[in-house]
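Okay, handing you the structure first.
Of the protein chains in this complex, one is absent; all others appear in place.
Letters A and B mark the chains in the order given here, with residues in each chain numbered from 1 onward.
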Amino acid sequence: MKLVIERREITSALIRFSTPIASIGIALFVAGFLLLASGVSPLAAYKEIIIEALGSIYGLSETLVKTTPLIFTGLGVSLAFRMQIWNIGAEGQLYVGAMGATWVALFSGIQNHWVMMTAMFFAAFFCGGLWAGVAGFLRARWRVNEVIVTLLMNYIAILWVDYLIYGPWKDPKGFNFPLTAQFSDTARLAEYFDTRMHSGFFLALFCALVLYLFIERTVWGYEIKVIGSNQKAAQYAGMNTGMAIFFVLFLSGAIAGVAGFSEVAGLQHRLQHGLSPGYGYTAIIIAWLAKRSAIGVVIVSFLMGVLLVGGDSLQLLWQLPVAFVYAFQGLILFFLLASDFFIIYRVKLIRGSINV
Amino acid sequence: MTDILQIENIRKTFPGVIALDDVSFSVARGEIHTLLGENGAGKSTLMNVLTGLYHPDRGQIRMAGEKIHFTSPRDSLACGIGMVHQHFMLVPAHSVFENILLALDNVPNFYSRKTYKEKIQKLIDEFNLDLDLNTPVWKLSIGAQQWIELIKLLMRDCQLLILDEPTAVLTPQETERLFNVLRKLKKQEKSIIFISHKMREVMEISDRVTILKKGRSLATLARGDFDESKLASLMIGKDKVPQWQKALQMSDEIVLDIQGLSVRNERGLSDLDDFNLELKKGEILGIAGVAGNGQKALAEVLTGLKNASHGRIMAGQKDITKSNARYSYIAGIAHIPEDRKAIGIAPDMSIDENLIMKSFKSGSFRSWIFQNKKAIRRNAEEKIEQFAIKTGPDGTPVRYLSGGNIQKVIIARELSEQPAVLVALYPTRGLDIGSAGYVHKVIADGADRGMSTILIAEDLDELLKLSDRIAVMFRGKLIGYVNPRKTTREEIGLMMSGETPGDAA
Partner (left out) sequence: MFEILLDATVRAGTPILFATLGAIINERAGIINLGIEGLMLIGALAGFSGTYWSGSLLVGVLAAFCASFIAGSIHALITVQLRGNQIVSGLAMTMFGVGITALFGKGMVGLTIDGFKRVAIPGLSQLPIIGKAFFNQDMLIYFSFVLVFLIWFFFYHTLWGLGVRSVGENPAAADTCGFSVSRYRFFAVTIGSGFVGIGGAYLSLASTPMWIENMSAGRGWIAVALVIFAGWSSPRAMLGAYLFGGITAMQLRFQAMGTTISAHILQMLPYFFTILVLVISTQRLQKGASQQPEGLGLPYDREDRK
């Protein structure tokens, strides 16, 4: 008897869809042991997650609140993935995006709501874009590894925001807490149904649609796909890959930056410490799970939103650290990667010797 | 003579392909046994089975009478089977010594550098080779790298040596030297499996020849029972080869004029060194030379993928020395790249999308910023018809096509804009005879329409058949031009090793 591994000729749709779902299931199972080890019953915990996140209008609205920044950052990361570029810096881009929007909200003096919204949006867009654009420029010009650069810039972005809110931007009436003054109503997105849900969510859906059309229908999208499929071939066909890398990273960061806008204008109405509980990192999983589809990003973002809302309630109920959600996300990724193997290869058990 | 190796009824399939089907033959001690077959006949697969890289689905292998079963290359080596692969299995960053040491058996973990160096040096001296053990491999010529591969096997005292197209990378003179070493090994009762499709060499060196065709072993003939034409007809069989007629033509108009061109590579060495070339309108200019003497750099600099450090390239009246790939394409240069899967196609995308890779921005394939999917589809239908491309269902990624069809996709794309100049790098490498003939026909037809071609190939026969003139390259320099109808292989061979025609006389 021996195990034989061979490449599948065609992978059936069934396998393609069932393996990721199975891997999430296994990740849930294994995470159950982690929960047990910290003295929490996994079944109770999972039940709690579902009820908290989906069991009420309020829970659902909270889930959508968390889904919103995930869609933005997930779209940003997945756009870069399309070109085999790794943007691990969505977290930092979100922070500088929020910073840009905050600057406009606090210091521009714009009175008109729509002008204000537009200005904040573009401030976040360009701040996030330029932040990622640094990595794009370094990658395009000198082939500097963008994974490390985008990641290290997260630390710098968060420290920068900290510097502002502990220093020059600190709310004088804030009892020395690290946060800025509240935004005026001009600088706030609309909220719905007496919940915290805001129009940022619809903006995120709209972004997903635009991005889908951009990739699938436009000449630039075509160029990005060719470069993603084979960069050398793209160069050989006369495409300016350096420019495309910069552009895609800029756009990727810009979309993640808009997440920052949506968070400060729609939800928090000020810039504060701990603005994001790691949306930018969760975005990596979202992009990987959604593979290439913008719609996939929306769906997976929602699932991750459920997890985050549930995670918050676990923290309240059983004092589990927030970072537990990371452990769970790491597990999901591990099992997803393992499942990719079974999508590409077939493992056969052959009885007897190989000679016939 | 006793048989050292017997192969019986080997079958090996890959998803969707039967690579080997019921292959049998045997090799005697002290015999040079040639495996002859077209590309795709299954030679490489068979050798990978013999060296333990692939597991056969069925059949058996006997070594010195004993049935053997390999699960890894280690097993095969332990049995005394060693192979010089077509793509060398060397670590370029490591020294010659480290590469050979890696291949040895029973080296203790804390080895003595001195002892092993002496042992290896002894063997190098025995065969009179010119190799410095401390040189990193990437600094060596392809020919020298092949010697390392051979020494690796001899150090292990392999009884059966497999050489996979060893002469493809050698000049005729270097080939002769290799054959002398092989004859010497034969005297030491070693057996050799020699893989080639160059008829001349097969005639010269083989004791027996086994012909492989479409994964089957067709026949085994002993010396005296075969001649060139018999082997050729067995190998090619009834395959249809497209026929074409090439009118001899050459205007005096120069379409491409290269003067004093130099190109440096990543390691800071010169790929091209003060290189000169003139290409006339409507001619097929063959470039002969051992691989790695600057052919690739020439193609890349012509098509704008690389920058020249010195010199000028004039296309008609335009100076295209400093242009990027897109610009030079507009200037009318098309390119069939050497490594077609690595740089010729976007493997995950469909034929439709691959066919417009160079013209996706042109008005016919888009409206404003959106792609015109209908026009793109229509273009693909036309090209598939015109170039007889065999495809899967619509939208199939091109990586699922066969090598010949991928090459057709590239050629269809490159020729679609009626280029003035075509730079073709090894355009028939790895293709079966039918597809190769088709490529030749396309190039010859292009010449009829006034397209000039720079044809870089390793097979002298191909160059002699197709070219109007042949330029010979050595170490990044142009050695000289010859007339394919008047020259001899010996003359070209000498020039390929750097002797100018004057010296040879």
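Here, a residue touches a chain if its C-beta (ideal position, glycine included) is under 8 Å from a C-beta of that chain, and two chains touch if they have at least 3 such contacts.
Only a predicted model underlies this, so the values are computations on that prediction, with no experimental measurement involved.
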Displayed partners of the chain not shown (whole complex): A, B
Residue among B:H94, B:K117, B:K214 or B:K361 that touches the chain left out of view: B:H94
Touching residues on chain B - with respect to the absent chain: 14, 51, 53-54, 72-74, 77-78, 83, 85, 87-94, 98-99, 101-103, 105, 107-111, 113, 152, 266-268, 341
Residue numbers in chain A that touch the chain omitted from display: 6-7, 34, 37-38, 86, 88, 138, 142-145, 147-149, 151-153, 155-156, 159-160, 162-163, 166-167, 281, 284, 288, 319-331, 333-334, 337-338, 340-341, 344
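Quick note on the criterion: only the chains that are shown with their structure count from here on.
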Inter-chain centre distance, chain A versus chain B - centres from mean C-alpha coordinates, in Å: 46
Residues of chain B defined as touching chain A within the complex: 14-16, 55-60, 69, 303-305, 324-327, 329, 335, 337, 342-349, 353, 357-358, 360-361, 366, 369-371
Residues on chain A engaged by chain B in the complex (per definition of touch): 4, 6-9, 217-220, 222-223, 225-226, 229-230, 232-240, 353-356
